[in-house]
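A single protein chain has been omitted from the complex, and every remaining protein chain is retained in its original position.
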Amino acid sequence: MLVDIQNLKIGFKSRTGFHQAVKGVSLKLGTEKLGIVGESGSGKSLTARALMKLLPKSTVIEADTLAFDGIDVLSASERQMRQIRGKRAGFILQDPKYSLNPVKTIGAQVAESWRTHKGGSRREALEAAVNLLEQVQIRNPQVVAKSYPHEVSGGMGQRVMIAMMLAPDPELLIADEPTSALDATVQAEILRLIEELVAERGMGLLLISHDLPLVSHFCDRVMVMYSGRVMEELKASELLSAKHPYTRGLLNCMPSLIHPKDRLPVLARDPEWLK
Amino acid sequence: MTIEIDNLRIRFGEREVVKGVSFDIEGGDSFGIVGESGSGKSTVLRAMAGLNEDWQGRISFSGEDAPQKRPPSFFRKVQMVFQDPYGSLHPRQTIDRILSELPLVHKMDRIDDRIAKVLSDVALPQNARFRYPHQLSGGQRQRVAIARALIAEPEVLLLDEPTSALDVSVQAEILNLLADLRVERKLTYVMVSHNLSVIAHLCSQVGVMVDGQMVEQLTAEDLRLGKAVHPHTQELRRLSVELEEPV
Partner (left out) sequence: MNAAFRTWALSEAPSSRRQAAWGNRYRAWLNLKGNPLGMIGLTIISIFILMAIFAPLLATHDPATQELANRLAAPNAAHWFGTDELGRDVFSRILYGARVTLGMVIAVVVLVAPIGLAVGCIAGYFGGIVDTALMRITDIFLAFPRLVLALAFVAALKPGIESAVLAIALTAWPPYARLARAETLTVRNSDFIAAYRLTGASSWRIIFRHIAPLCTPSLIVRVTLDMSSIIITAASLGFLGMGAQPPSPEWGAMIATAKRFIFEQWWVPMIPAIAILLVSLAFNFLGDALRDVLDPKGN
């Protein structure tokens, strides 16, 4: 089991008291594609960050199990975590603009990421970088390797991020809203690319998104979160027969191009869901 | 209020970002502009609102050509709602102060009543009035932004991606509100969005922009039925249809 989370709770202390953001989430992930879907404040990103121990020190994290490939993350040292982060698990964030170093060429950044994990000479690293850029379907990798992040589009930037994350051959890829900042035409391409690479390399994928129908196209299983809890977990192919009113509500309240609705149904939140 | 845009051109420095865009909107109608980032759709909307004073061509409301620099009375007729409800409200002013600015500038009477009325029109509780934007949720803030536009009693509402920063459940509430307001107040809408379904839901006419040009105009009905001609529109429609349905 690549990821095993049992009864994860995440809370924040503030001046006004204690705020419980994640209230007992459990999930297991092997070499498969799991989508975590929820609205803002559902705790979906926090869950993924807790797994990589990327939350600020003041956060209170409790769990019966929080393990990456059998390693207990809660008791792991910072050194052990560095072995996992970036090397065994890659993390792709929403906006590549903020994740890439603006003063270094793209090639140099990908090469550096490759060299940190694989060693070897600068030349080898640069060749590997171009090869990686080719793998993420960049048409002219030589040219892109020599450009700076601000010279490429958002979609291209996200491809570069993916290339960097792939350099050390990770076992798990966590993508947190990887396409929310991108245009519709690019969004599908990037998600398809992630899906293909994950399948090819036999990796696990944790895809975090607010877009339920979108996620279902690129994942095997979907977990729906609301207010720090898991509402429902189901196969992506069975989404249309979802049972939980929240999942159904989320699907129904979206406007549709082919099934026009006069009025959009409004999601009625039931306090019972949180019991 | 009929709107005519004729051969609108806008350049930022050397680069022309809007390359001769023309379209007409009947009074009381709603027109949607779809396009990807950088297509110039928001730039067109901002020029219509009078936020960009450096354009060429013709923008006219009810047959009257709008000057580059709009007179204050213009803003009683045309108002705008912005994309990001977090960035479009002054962070250190109460909702009351935000809403009272336009009535004060135009020396309107019964400001207190007007604010109370407009808050109830957008279904905000009266006790939100003296709160600060950071004390409200994203959906509530967008309602405030709509209220601020409505207090001018405008005839035209320009909507710049009004729901793209919101959760889908909140988006549904805001879209319903906008649809109701249009009927009640006989408003004319121009909405910019990258989301085809949202545009088709609220607008009867759709214009598709690519690289500073409006490559196609069609009715939302034709868009739904797949009667688009331009390959970019077809591609956008295909993606939208494919991804909006679960597997």
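Each chain carries a letter (A and B) given by its place in the written order, and its residues are counted from 1.
Basically, a contact is a pair of C-beta atoms (placed from the backbone, for glycine too) under 8 Å apart; a residue touches a chain by one contact, two chains touch by 3 or more.
Worth saying up front: this structure is predicted, and the values here are computed from it rather than measured.
Peer 1: Please work out which displayed chains the absent chain touches and list them by label.
Peer 2: B
Peer 1: Considering the whole complex, which of B:V34, B:A47 or B:L89 touches the chain not shown?
Peer 2: B:L89
Peer 1: From the list B:N7, B:Q56, B:S120 or B:Q135, which touches the chain that is not on show?
Peer 2: From the options B:N7, B:Q56, B:S120 or B:Q135, the contact with the absent chain belongs to B:Q135.
Peer 1: Could I get the residues of subunit B that touch the absent chain, sorted low to high?
Peer 2: Spelled out for subunit B, the touching residues are 46, 49-51, 70-76, 79-80, 82-84, 87-94, 96-97, 101-102, 105-106, 125, 127-128, 130-132, 134-135, 145, 148, 152.
By definition in this document, only the chains that are shown with their structure count from here on.
Peer 1: Please give the residue numbers of subunit B that touch subunit A in the complex, ascending.
Peer 2: 36-37, 138, 167-169, 171-173, 175-176, 179, 194-198, 200-201, 223-224, 235-237, 239-247
Peer 1: Could you list, by residue number, the parts of subunit A that touch subunit B in their complex?
Peer 2: 39-40, 154, 183-185, 188, 210-214, 216-217, 236-237, 239-240, 249-251, 253-258, 260-261, 263-267
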